[in-house]
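All protein chains of the complex are present and in place, except for one that has been dropped.
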Amino acid sequence: MPPFLIALYGNLLNGAILGAVYGMMTMGLSLIFGVLRIVNVGHGAFIMVGAYTAFFLFTLYGIPPLLAVPFSFIIGMGLGALFFYTVIKRLIDSPELTTLLATFSFGVLLEEVAKLLWGPDYRGFNWEVGSLHLPFVTIPLEKLYAFLASVSMALILYIWFKKGRSGMAIRAIMEDREGASCCGINVDGMYGLSFSIGIALTVASGSLLTLFIPVGIHPYMGGIYTLKAFVIAVLGGLSSPWGAFFGGFIFGLVENGAYSLFGLVPGLEPFSMTYFAAFLILLILLLIRPEGLLGANGG
Amino acid sequence: MKIRVLLLSILLILPSIATAGEAILIGGPISLSGKYAKEGEQGFIGFKVAEKWVNEVYGGVRIGNRRVPIRYVYYDDESKKENVTSLVERLIKVDGVRFLLAPYSSGLTLAGAPVAEKYGALYMSHGGASDRIFEQGFRYVVQTIGPASSYQRSVVDMVKAIDPSARRVALLFEDSEFSRTVMMGVKGYLKEKGMKIVFERAYPRNVKDLTPVLTEMKARRPEILLGGGHFADGQLLAKQMGDLGVDVKAASILVAPTLPAFAKTLGKEANGFIAPAHWEKGVRFNRENSKGIGLGYFGPSQEWFIREFKKESGGLEPEYHAANAMASILAYVKAIELAGTTDVDRVRDAMDRLHFVPFYGEWKIDPETGKQVGHKMILIQWQKGRKEIVWPEEAQTARPCYPMASCPGR
Amino acid sequence: MRVILDVKGVSKGFGGVQALRDVDLEVRAGEILGIVGPNGSGKTTLFNLISGVYRPDTGRIIFDGVDVTSLPPFRRTVLGIGRTFQIPRPFKRVTVMENVAIGAMFGSSSVGVEEGFRVAEGYLKVFGLWDKRDRDAESLTPVERRLMEVARALAGRPKLLLLDEVMAGMPPGELDGFLSILREVKVREGIAVVAMVEHIMRAVKDLAERVVVLHQGRKLVEGPTREVFMDKRVLEVYLGRT
Partner (left out) sequence: MRQYIPFLPVVAIYGTLFLTGLLLEGMWQPMALLAFYGALGQVFNIFLGLTGYVDFGYVAFLAIGSYGMAIAASSLYEDLGWWIVPTGFVLAFIMASFLSIAVGAIALRLKGAYFAIATIGVSEGLRYLIEGTGLWGGSMGIIVSRPLREAFGREGANSLSTFWADSILYGIALVAAFITLMILKSRAGYAFLAMREDEEAARVMGIDTTRYKLLAFFISASLGGLIGASAWTLKMNYVFPSDVFDIVYTIEAIIIVLLGGSGTLLGPLVGGLVYGALKYWLAVTFPGLQLLLFAPLILVIIVAFPQGIIGILRERMGSAFRGVIL
């Protein structure tokens, strides 16, 4: 194979793996938007919490990051419920301005508490599990595990949504709020539940993310993930967790594939250009297909 | 209108931390929160330790036959430029500070410079490495940290000394003002030394996957890698080089390998990585070997500094930000003593003549621009899980291992 | 009489549902036309097509000699089409006075701020809302909201006023008052009124000179009010599904 194609193939494979984690990272955001119509601008801070959880479980107790995921999920449920019942509950149906600011402030609060507790240092750990050697490319196994974990989390959520009682109720709310409230669904309770689950997914994804960033764990690490999650969420239609998951996939592929293409143009920094391309795609999509690449809104 | 009156009165009666009087005030805005909180913390503790040494150990600044204590005054700038200008003015006008310590980063240093210049207060850059700050024609801005353009040059020297045949160099660095200045500085130097740049790419800040760019780089078969930017990206670079089997003879990465966390997370894969540093625990600058260099040695021993730093910080290891923070204050003290007065212009003139050695290494500025020219970068390399100083030869705690693959413990 | 609104063969579908099929409609200057039809007969869709909230799939809409088929709603208002909403949409956190003044400022009259408030004053008094002028509109009762919407639409000096279920829920006493105000304003200002009604047949009988009956997206019957209400097909639609 010519070197360009080898590189492209490697990049796409890598993009798919990264994409699954991106997708997982965004599902919570989409769930919350889909149900409560609130954009969680503090998204990244919750990812940070998950990353720290994995870090401490690994370095203090030797618990591998994959097993940290359920722990983070529970912590996320708690945080989500706390945030929901103290603040968000009172802001449902307020103008965007208020909810954007509220979620942002909560994110800042989390960051500052993290800084107070754990200091501003960069931390990280290395989970040595070897590599998988494929023709032309080598994939570290921990990334492959993160990929599998993301896919299974998405599947579990999917099943719960389709079969679980509360999952179905949440789906009903996403489709028609007024309608759902008159059919005996406890809308407020479901808001709380979906908000908590949204946050929990985000925190859990933060734990998986640590497998990709050897020392990127610090209180302010979240910002960039918030922005990426926005783009991915829009790819998937903003209010659909499944859309978001596949949006992550597509994003990972585009980001890595575009690198190879931009690299051919002299004078450009292909890396920055892929980010630029991502935002360009975001704008175009918002204009021509606000319902996302995969079509239908909702669940 | 009540609110307005209330606000103004709050502003006017703000608690003033500094008390005037006998002490010489040295201080500045420092980033205790925001994106530079980490570097800010190091610098902050460095300043506190310096204050302690000057007052308690040294006995105060010698002016004529008096000994005057110093007092460190600071405010948190949240790593934001708007805060820098107002805090610098406050420090000068309200607190009466004439000897300023610029905030961390080249950008914030630039933000405060016009205010310092306006009031004629000295403005010491301990975290603004960009050479361009000193091409702007400021009079009161002087530098303690070494200029960014010099960071990677000693790597070239070292490689040339060990392996004159090495020619193929890859540059892979973070797309930021700082790392670009570093890379521009080394590019000319590489040509001078007859090296060939076979690959040159920047990656954006906050990158979390370097696979595409490393794959591309690998295909160009570089022998030497110069790169990096800050903490997270440098670590990622080192980790993914291992993952993808990118093999070079020497890899020098900015910032990340200077941190203990580098080896802690990478384990044996850390061994062999090199980083330029301003200072490192174990650097051998002391009273004996500094004789004959300018005014000779000044300040506490390295051991004292490390001990006090740990005490002050509750157990943190000092990094070079802390060391050059301390050196900044020592330079002020020495310059004031040399001038025999606290008159700013005379102290500034004295700085042109000042040449001394703190534990941080030589201090001497270019009289024309205020840029630090005395300080030399050292190189550290991880060997068997330990951070060794491998260059320059006179400061070595271990010999460099080259090529990387031969490194003990790798 | 001059035709002020000429709707020619409009159709509109939403997804799989055909809301309107090939409907023609003529409104003459100064007349009151009633449009009746059960829920889902396409009345609101027709209104939305005329006022510009939707564009028709086929057909054309001519207003006062101008083809408005693809004009945005605000242009049609400026040309002289005023409307109310089935579920009133007052600007809630804005005072009643300002609500009506906004109608005056941006309607076909396009007056300045002060003139807008002067016009609003007149209509508030006519509709008996003067005492509540400084309240926020959300504090009004449902009936008051409807009245305010009519005042707001009229303040824009429309040539054609579309009333969407304005009389629903009005107690009989108030209904009579409302009908007489409407007639009076209509005569005074010479505007055409299209009133859409689902149930209150008495109101239509009293008010409308002509009636169009819509059923399942099609025009069922059209004619003078009395004749239409005698029509067998209309009775079938309304009285029973024989």
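To keep things simple, chains are lettered A, B and C as they appear, and every chain counts its residues starting from 1.
Note that in this section a residue touches a chain if its C-beta (ideal position, glycine included) is under 8 Å from a C-beta of that chain, and two chains touch if they have at least 3 such contacts.
What you see is a predicted model, and the numbers here were worked out from it, not measured in a lab.
Q: Which of the visible chains would the unseen chain be in contact with across the whole complex?
A: A, B, C
Q: Return the single residue from C:Gly9, C:Pro72, C:Pro172 or C:Pro224 that touches the missing chain.
A: C:Pro72
Q: Pick out which of A:Leu5, A:Ile156 or A:Leu268 touches the chain that's been left out of the picture.
A: Spelled out, the listed residue whose C-beta touches the missing chain is A:Leu268.
Q: Which is it among C:Val3, C:Val53 or C:Val126 that touches the chain not included here?
A: C:Val53
Q: Since one chain has been left out of the picture, which residues of chain A touch it in the full complex?
A: 33, 37, 39, 41, 86-87, 90-91, 94-98, 100-102, 104-106, 108-109, 111-113, 115-116, 223, 227, 230-231, 233-234, 238, 262, 267-273, 275-276, 278-280, 282-283, 286-287, 290
Q: Over the whole complex, note the residues of chain C touching the chain we left out.
A: Counting over the whole complex, chain C touches the hidden chain at residues 51-53, 72-75, 77-78, 83, 85, 89, 91-94, 98, 101-103, 105-108, 110, 112-113, 116, 134, 152, 156.
Q: Hey, which chain B residues sit against the chain that's not shown?
A: Listed in rising order, the touching residues are 1, 3-4, 7-8, 10-12, 14-15, 17, 30, 32-34, 37, 74-78, 80-83, 85-90, 92-94, 107, 110-111, 113-115, 117-118, 132-133, 135-139, 175-177, 180-181, 202, 204-205.
The rule we apply is simple: only the chains that are shown with their structure count from here on.
Q: What topology does the chain contact graph adopt: line, ring, star, complete, or other?
A: Topology of touching chains reads as other, fitting no named class.
Q: Which chain has its C-alpha centre farthest away from the C-alpha centre of chain C?
A: B
Q: Whole-Å distance, chain A centre to chain B centre, using C-alpha means?
A: Spacing between the chain centres: roughly 36 Å.
Q: Determine the centre-to-centre distance between chain B and chain C, using the mean Cα coordinates as centres, and give it in whole Å.
A: Here chain B and chain C have centroids separated by 74 Å.
Q: Compute the distance, rounded to whole Å, between the mean C-alpha positions of chain A and chain C.
A: Spacing between the chain centres: roughly 49 Å.
Q: In their shared complex, at which residues does chain A touch chain B?
A: These residues of chain A touch chain B: 3, 7, 10-11, 14, 18, 112, 115, 119-126, 128, 131, 138, 140, 209, 212-216, 218-221, 223-224, 256, 259-260, 263, 269-272, 275.
Q: Please give the residue numbers of chain B that touch chain A in the complex, ascending.
A: 33-35, 37-38, 40-41, 175, 201-204, 206-209, 211-213, 215-216, 219, 231-232, 235-236, 238-239, 243-245, 256, 259, 261-262, 264-267, 269
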